[in-house]
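All protein chains of the complex are present and in place, except for one that has been dropped.
What follows is chain A.
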């Protein structure tokens, strides 16, 4: 040991030093042997302690590191790592520490540190002692335990040996008993076999008698059962005469029985259950299955038909829906006077029972007992009496004819392998039998032996049967669904529907679907029912939205409450739409959704409903917009059937009904366009938000009325609605523009017809059309007496249109004076008139400036200016005229291309009216080009243009320059198209206009 530790020693030494607390010993050099032994014991103790405290590893690692270091840099690197001055460190070196102490500290300091060290050492000592004591007590108890164990084991061994002995004894005696009884057991078994055989034989021999008895007592079921049970026996022992005789006898009886059964089955009053039962019996008797299933089908269908009529009769007087007793209204009681007494007794029994409980009650007692009217609603009765029967029929038919059960081979009736397509049916076939309530299911033995009684049909026959029953069933089911559908009426006022009723009907349907498994499997009953529900949902949505739509259109069409109210009424309409949705539609749909309906309980059902709604909502907008456009186009054709002049005069002079309607129709498109903009601006968004917040609210719904509680932190719109919403807003915008542009171009065209002297009408009803003859501009008197009739009329109509536009689109407020304010109007007119004259003069002189070699006498000869009286001369040199033409062409070259029929971007009074004015003036300019003027005609154009400049100014504030250039061009054209162009001077023109002042 010591030798082994030897090499470690030099490094161990520094560790040992602090714990020994013998500074003197370490500092002095003693003999190696004594030191070695002393360090060994100490090191042991220390390693124990280290083990105990679990610091072995860390120190060992450090030692390794230290060793490596010291090998490369002896004494150097190790010290840098481990502080040699740290008492607790393994690298502690007493000498260095002492040296440091001596160097650094004074005597008191040394004494103090010595004291501290001593205290620490004592503390450590005490700790060690405590440890030792603790462990000692543990050791004592361990010793005790070991002692006890030792004594126990001695006992156990003897017990064990005794047990072995006993067991071997038991084994020997048991084998003895077994051998002695062996022979007798064999005998007993044989006897038993004989006995059962005898019993059977007896049964067989008695069979004919039994069967007779059964035939007499009409317990055919029993007979068939017995016969079937013995049949295979008889078959097996056919070669024995006795049995052949019995068999023959039995057969004759069975033929009789079969006859009887068939009779019974065919009997008029045979119920479906009986029929099913009898068919089962016949099947068991191995009747021809093909004929049988055909007959079965036919009979059952008859029976079902009967049941159906009966049920329908019986439910006729029943209410569709019975509200829970708590909310029981006298009205519903009065509806069913027959049921009232019974109902009250029922109520007494289940005073607090909910509707559902009652339904179940009703169903149970219904099918069990007579058609006594228990409180039940139509659909649940229908379900209980009819649907259930159908279900029974279908399931028994299936089990009889269509299913090859796994037990088939056992009964030996058919070894035919089940067609693969039937396999899934087979798997689920036990379900309907077991789940159906016992009271309504086929007789117990059929249910039990359902595997045994089924026909051995070939695959083709089976397919045929499947097809036949599918057809029959689908007919029945569709009849059923039609009945259900007939319960769901959609009155005109969709909101008058009590959603509870509908939901209840559908709910019952849904429940019926769930319980009729075989129907579902055979004829897709569930998908049909789901389709019905879907249909109901979409119709509900569609109807309720259609109602809103009708209301909306009615509001649009009904004559407004006069002037000024249009802006307000559009707002109102938008608000109304919002309110209707908030107050009626959405809560209504919410109510539909939130009732106890299970079909909407599922996630898919809900999603489907919402999808329906979403589609319906989108459709709603599309239809609204479409109808608006149709209305607009319809009104335009209506307008065109009347003369423009007719319309205007009647409108202004004596507004008759036709004119009023007409007036309205023009206005309608204006109003609708504004409504569209209004909708696209805010309403659509609000609606979609509202819908998203209520119907599409994720999580728990059912808080109807929550719509009204509006939180200010708007939740983001549901993602699936976002797209729709954007589309709808866009199409609203588009429609608005279309309607507005339609309005502008129509009005513009109508005004144009006035100045173009066209009467686009086949009916000349108007009183003015007789007094108005088409103007011959060639022979008009000169100077004109006043502004032409057409322009007066244009002005009148424009005022009217402006009034409408302001009423609908509002006045932007930049005009201080109302247009009816004559004084301010004329004042403005005065002020315009002069600048206008000046402008033309100016432009004339400008032309002169560019025209250096013009004749002096014709200063103002520019064709753009007719205001000057120096224009009297009609002798124009052709080159001069050419030049003027050229100049005006250059002007045109630099002016922007004018677009007349364009989308009106400026949705204000100015923009709209300017759109109309543009159309009017351009049309006039074009029409002047196609005419030839006399002197008076040209002057008339001059006067009219001046009139237009003065009076139409305020309609064309958007682009006055355009108006002026169009008017100038018109005059210029008229000048060239005049055979005797003598322009009037501006004073004359002014006085003519004044003379015809209104």
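One rule holds for everything that comes next: a residue touches a chain if its C-beta (ideal position, glycine included) is under 8 Å from a C-beta of that chain, and two chains touch if they have at least 3 such contacts; residues count from 1.
Quick note on the criterion: contacts and distances are computed from a predicted model.
Colleague: Any idea which of "EARP and GARP complex-interacting protein 1", "non-specific serine/threonine protein kinase", "BBSome complex member BBS1" or "NEDD8-activating enzyme E1 regulatory subunit" UniProt assigns to the chain that's been left out?
Modeller: Checked against "EARP and GARP complex-interacting protein 1", "non-specific serine/threonine protein kinase", "BBSome complex member BBS1" or "NEDD8-activating enzyme E1 regulatory subunit": the hidden chain maps to "EARP and GARP complex-interacting protein 1".
Colleague: For the chain left out of this view, which of A:587, A:934 or A:983 touches it?
Modeller: Touching the chain that is not displayed is residue A:934.
Colleague: Using the touch definition up top, pick the residue from A:90, A:693, A:746 or A:964 that touches the left-out chain.
Modeller: A:746
Colleague: Pick out the residues on chain A that sit against the missing chain.
Modeller: 636-637, 640, 745-746, 749, 752, 758-762, 764, 778-779, 878, 882, 885, 889, 892-893, 897-902, 922-923, 926, 929, 932, 934, 976-980
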